[in-house]
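Apart from one protein chain that is not included, each protein chain of the complex appears where it belongs.
Each chain gets a letter, A and B, in the order it is written, and its residues are counted from 1.
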Amino acid sequence: MATYVLVHGAWHDGSLLADVAGHLRGDGWDVHTPTVRGNGADAEPGVGLEEAIGSIADYLAGHDLSDVVLAGHSHGGMIISGVYDRMPDRVKRLVYWNAFVPHDGESLIDLVPAHMGAIFRKRAEASEDMRFSPTYPVWRDVFFNDGDGAAAQAAYDRLCPQPYATFADKIALKTPPAAWKVGKSYINSLMDTAMPHSTGWHPNMSERLGMFRLIQMMGGHETCFTDPEGTARALHMAGRD
Amino acid sequence: MATYVLVHGAWHDGSLLADVAGHLRGDGWDVHTPTVRGNGADAEPGVGLEEAIGSIADYLAGHDLSDVVLAGHSHGGMIISGVYDRMPDRVKRLVYWNAFVPHDGESLIDLVPAHMGAIFRKRAEASEDMRFSPTYPVWRDVFFNDGDGAAAQAAYDRLCPQPYATFADKIALKTPPAAWKVGKSYINSLMDTAMPHSTGWHPNMSERLGMFRLIQMMGGHETCFTDPEGTARALHMAGRD
Partner (left out) sequence: MATYVLVHGAWHDGSLLADVAGHLRGDGWDVHTPTVRGNGADAEPGVGLEEAIGSIADYLAGHDLSDVVLAGHSHGGMIISGVYDRMPDRVKRLVYWNAFVPHDGESLIDLVPAHMGAIFRKRAEASEDMRFSPTYPVWRDVFFNDGDGAAAQAAYDRLCPQPYATFADKIALKTPPAAWKVGKSYINSLMDTAMPHSTGWHPNMSERLGMFRLIQMMGGHETCFTDPEGTARALHMAGRD
């Protein structure tokens, strides 16, 4: 196997992917789980999308990684899209895991239903530093639907606030995703309602990739907690040659 | 765990949920499976939707149940919607299991494709007392698709006729489902074609709930017969805190 770099989603940091990474290593992969700038317990506020993308680009360059399978979960799709567009030569395959696939000039806010975008902005504006988190009821029922209440609460306590700018900033991409000359995979968890299924992750986001390898699994948006072994299995199937 | 009240669908009665209830009790729930007025082997004809709803409201009041997880299968979604709207204080969470989610002034007939509504009315009008059942071929292929023929026939022999008025009467709701201040879950069985998938149960019906917890499982419309253990597992996941 080769090198897997897993990029977490909003409100997460790299440490929350440790269980998934452990199982992937058991399949023979070299696995990295960097934390995106702006996320994590000690992050500074005021980080925007370009800095967030730059931090993972720097990680790949700093560790001189090549032939990377670069995976992004949820908001991580924004990150890996930007990283690939800036340094295509280091990447062998992109894996979107219930993740956003932006076109040039789009923000995450542009890709979610209007009522969700309005809630995100309202919560950020009510904060001290334009960072925000989901409420527990939303986390419990919409994100953690396949887990139990105790695990939902324990995971919630490990989340970090997310800089709103990483949701509102529009991405710059030189090339549209469907034209990228790289392997592409999309993992879709069938119970994931973080995006309402009437618009949905798949095929709404996935088909923006042009040709791609689809992997589906049961489970919700947070299988890094509720099913790390199944998640690793899906990532393995998505990333192998 | 708390109290689970399971409301069966059309052509069923409470006794047909015995296997599911048994497995749910094994998870620690106190489980009730009342029969809706108008259903069951000895039911009188001429029952309408309001009386059907009232019979389950009376059951909750008569047994002085509170903090109830109130689940409805299929037509049972009409029933639990009406019961909750009339006595919200007794209910902790609503669970729609491949069930209808009506708005104020809608009947079940309003929620199914026009050709299905026409068949229902035609079959009722051909009866003595405006009650009707599905034909065996429809039951076998559309409802019991995941089971074998012998089990399909045995289950068919246990069905009761359904009063057409419970399908045609329009429900009265003071508040739209999306505004209800209660936990809401939706169970969707991926092989359930009782509603054609081009319109479908999920997300067509489910997203009427506003925020909800989605649980998906394999299986068709009649997993109370074909997979009672899996059904209980889904109900447990849908109903727990």
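In this text, contacts are C-beta pairs under 8 Å (C-beta built on N, C-alpha and C of every residue); 3 or more make two chains touch, one makes a residue touch a chain.
Everything quoted here is computed from the prediction, not taken from an experiment.
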Which is it among B:Ala2, B:Met87, B:Ala178 or B:Met191 that touches the chain not included here? B:Met191
What is the set of chain A residues that contact the non-displayed chain in the whole complex? 183-185, 190, 202-204, 206-207, 211-216, 237, 240-241
Which chain B residues touch the hidden chain? 137-138, 140-142, 145-146, 148-149, 190-191, 193, 196-198, 218, 220
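In this section, only the chains that are shown with their structure count from here on.
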Between 0 and 180 degrees, and as a multiple of 5, what angle does the rotation take that fits chain A onto chain B by Cα atoms? 120
So what's the Cα centroid distance for chain A and chain B, whole Å? 37
